[in-house]
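To keep things clear, I will list the structure first and then write my remarks on it.
Omission of a single protein chain aside, the complex is shown with its protein chains in their original locations.
First chain written, first letter: the chains are A, B and C, and each begins at residue 1.
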Amino acid sequence: MVIVATGGEELKPDEYLYGKNERVMTQLEFEEHLVEEPQFSAAQKTVVMIQCVGSRNEERPYCSRVCCSTAVKNALRLKAKNPDAQVIVLYRDIRTYGLMEPYYREAREKGVVFVRYEPEDKPKVEERDGKLAIEFFEPTVRRRVTIYPDTLVLSSATIPRENEELALMLKVPRMADGFFLEAHIKLRPVDFATDGIYVCGLAHSPKNITESVAQAAAAAARAGTVLANDTISVGGVVAVVDEEKCAACLTCVRACPYSVPVINERGKAEIDPVKCHGCGVCAAECPGKAIQLQYFRDVQVLAKCDALYGKEEVAA
Amino acid sequence: MSEDDFEPKIVAFCCHYCAYTAADLAGSMRLQYPPNIRIIRLPCTGKVDVLHLLRAFEDGADGVYVAGCMEGDCHFINGNFRAKKRVQYAKKLLDEIGFGGERLEMFNMSAAMGTRFAEVAKEMVERIKKLGPSPIRGGKTKKDGDAL
Amino acid sequence: MIVGERKPMEEIEAMIEPFDKIIVLGCRECVTVCSAGGEKEVGILSAALRLSRKQNGREIEIKEFSLERQCDHEYIEQIRSMVPNYQAILSMACGAGVQFVAESYPEIPVLPAINTTFIGVTEEQGYWTERCQACGNCILHLTGGICPIARCSKSLLNGPCGGSSDGKCEVNKEIVCGWQLIIDRLKSLGQLERYEEYIPIKDWSTSRDGGPRKVVREDLRL
Partner (left out) sequence: MKSASRLEKVLESGQFAVTSECGPPRGADAEVIRKKGEILRDVVDAVNVTDNQTSVVRMSSVASCFILKGMGLDPVLQMVTRDRNRIAIQSDILGAAALGVNNILCLSGDHQVFGDHPKAKNVYDMDSIQLVHSVKTMRDEGKFIEGEEIKPPPKLFIGAACNPFADPFEIRVPRLAKKVAAGVDFIQTQCIYNLDKFEEWMKGVRDRGLHEKVYILAGVTPMKSVGMAKYMKNMVPGMDVPDEVIERLKGVDKEKRAEEGIKICIETIQRLKEIEGVSGVHIMAIEWEEKVEEIVKGAGLYPRPQV
C-alpha cells in the first residue's frame, strides 16, 4: 500500500526582478514578513501584487489555484495592521473560488485596488533611481500608469516536487507538468491505475489545504478498504493453462516478467493465479495456444474485432 | 473512391495503463479526434498477438495500430517491447503477402498524453486515407504494382 | 529437438495456388517448441493466407487443426473424417510429419509449410542452434562432448583447419569454430593431450549414407 503525497513547492520566479531587488518577494515570503516583523506592516505605504506569475503560461498552462486567495488574505492582513497601506493587485482573473469570494468583496470594500492585465501586456518592473517602478496599463482610465511601491509581491506558481524517479519506481504516470495523474478524473480520483497506490495533495495538483485534507482522507479511506480486510480477493484477470495443449516448451516460463509460470510435476506449465499479474505476455507468446488470459481470451478479443465491423458470428 | 469520401476503419489495441487512459483523458480534455478509431482494451500491449492483428485486418480493418506505454515505462516491465517486435513481425508478414505492412503501426504514449492520443488517431487516419481502403475491401494490393 | 522455420509466404502461396479448401495442420511437438508449427503458427499462417487470398478476390477455406504429433499413426487418424472435404493438407510439421501424413492419405496432396532445419537446442527464447547431424555413431566421448561433425563447417575429425582464427570459423565470423570449443573444453577438463589421439576415418554407413535408416527393438514390438 503506497500513498503518494510528495507535496509541492512555490516556484522561485525568474522575472520581475525577483532575486535581484530585495523589495521583490513571493507571497509566502511576504506573509512571513507580515507575521514575523512587527514594524514591517507599518512601513508599507504601497504594495503591488502581481498574480499568475509562472502560471497559466505556455510552460505551466495550469492555474495554481491558491494564489488569488492568498493574495486577498495577505492584502487583508496588511490592511488590518496598517489600514493606510495602499494595496494594488494586478491580476488576470480573480479565482477566489468556493467560499472565499466574500474575502474578495471585503478586500475591495477595504480599498484594495484590483487592476486587470492581459498576458500580452504584462506589468513592467524596473529599478529607477533606486526605486522599484511598476508600469502597467490601467484599463478603466485607459492609461499607462507607473507606481513606485515599497514592496512587490509575486503570486508565484505552485510546482510539484522533484518526483520523476519516484514515478519511474512506482510506474505511475505523471502529467507533462510533473503532477501525478490519477486513474480517472471522475471515477477513480485518488487511485492510480496500479492496484495499491493512491495519490493526494499537491503531488496530484495545486489545491488549497481544505482540498488537500479532503483528498488525503479519501486516499486513506481507499487504502483502508484494502487494509481492513484479512484477506484480499485478487482480480480475475489471470492466465490459465490448458494442460492438454501445453508442450512444456518453457516459452511462458521465460517470457513472464514476474517468473510466475513453472513446469509442474505433470510436465505442464502451471501459473499460480495469486502471483499472476495478468499482463497476458505468456498468452500471447505461447506457441501452442495453451494459455489464455481470463477476460481477454482470444475468443473475446477476436469477438471484439469481429463486432467492430458488424460481424455477428464469432470464429473461435 | 476518392481520398475525401473514404472513411477508414481502424482498430487500436490499447494498453489499459497508458494508451487507454490517454484516450479517456483525451475525452475529458474535450479533444477532437476522428471517429474512425475503434479501441480494443488489453491489459498490456504484451498481450497483443500477431494473430489478433491479422484477424482485425481479416475482419475488414483498413488500418490497425497498437498503442502501448512509453518505452521503459511498461507497467509490466517490458510488454511494450514485445509488442513492438510482434508488430514488426506482422508488418513483414503483411508485406510478404502484398497487403502492405504500413497499414499496421506501433505507438507509445503515457496515460497523461491525451493530446498525443488524439494526434496518433489523426496521424493514423491520414495515413490510411492515403493508402486507401484495405485490399480486401476493394483497395489495391501492393502486388498490383501500385505501391505508394 | 527438431528445429524448423516457416517457409517464405510466397513459396507457400504458390504451393496452395490450385486449392480453395485446405487443412492447415499443426504439430504439438518439436515445431511447437521452436515456434515453427504449433497451434499459434497455424493460426497466424491461416489468417495470413486468408488475407492474401481475400485481397485478390479469391477466398480460401481453411480448417485449422493441430495434432499431438504428426509422426504417429494414431494421431494422424484424428483427421480422417475431415480429409475428404478438403483439397490439400498444408502440414506445419517437420519433414517426417509431412511424409507420415502423406502416407496415411494417399488421395490428397500433403504440402510442407515449414523447412526442417536441424536437430538443435534453444540457446534462449527465440534463438536455436544446431548440435547434431544424426550420423548414427556418436563420438562425443572423444571430443570433449562437442560434436565436430555438426559444429565444424567441414566436419573435420582431427582438429581445426587452417582457417580458424580468433575462435571463429573461416566460413563466417558468426560461427564459432567447433574445434576451438573442443580444445577449450578439453583444456578445462585437463585432457588437452587427448587431442593427439588420432580419430580414424569415420564409418558413415550409420549415417544417411547407409541408406534410409531404421531402429528396431524386437523386445518392444507387439
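Rule of thumb we're sticking to: a residue touches a chain if its C-beta (ideal position, glycine included) is under 8 Å from a C-beta of that chain, and two chains touch if they have at least 3 such contacts.
Bear in mind the structure is a predicted one, so any value in this text is a computation, not a measurement.
Contacts of the undisplayed chain with visible chains (whole complex): C.
Set against the missing chain, the residues C:M82, C:C138 or C:C161 yield one that touches it, C:C161.
The omitted chain makes contact with chain C at the following residues, 153-167, 170-172, 177, 179-180, 183-184, 187, 192, 195-196, 198-202, 204.
Keep this in mind: only the chains that are shown with their structure count from here on.
The count of contacting C-beta pairs peaks for the chain pair A-B. Of all chains shown, the one whose average CA position lies nearest the global CA mean is B. For this pair, chain A with chain B, the centres built from the Cα atoms lie 30 Å apart. Spacing of chain B relative to chain C, judged by their CA centroids, is 36 angstrom.
Averaged C-alpha coordinates put the centre of chain A at 58 Å from the centre of chain C. Across the assembly, chain C contributes 40, 43 as residues in contact with two or more other chains. Shared interface positions of chain B, defined as residues touching 2 or more other chains, are 49, 51, 55. Chain contact summary for the complex, chain C toward chain A: residues 28-29, 32-33, 35, 38-41, 43, 66, 122, 124-125. By the touch rule above, chain A contacts chain C in their complex via residues 245, 247, 249-251, 254-255, 286-290. By the touch criterion stated above, chain A contacts chain B in their complex at residues 168, 171, 173-176, 181, 183-186, 193-194, 237, 255, 257-258, 277-281, 283-285, 293, 296, 298, 301-302, 304-306, 308-309, 311, 315.
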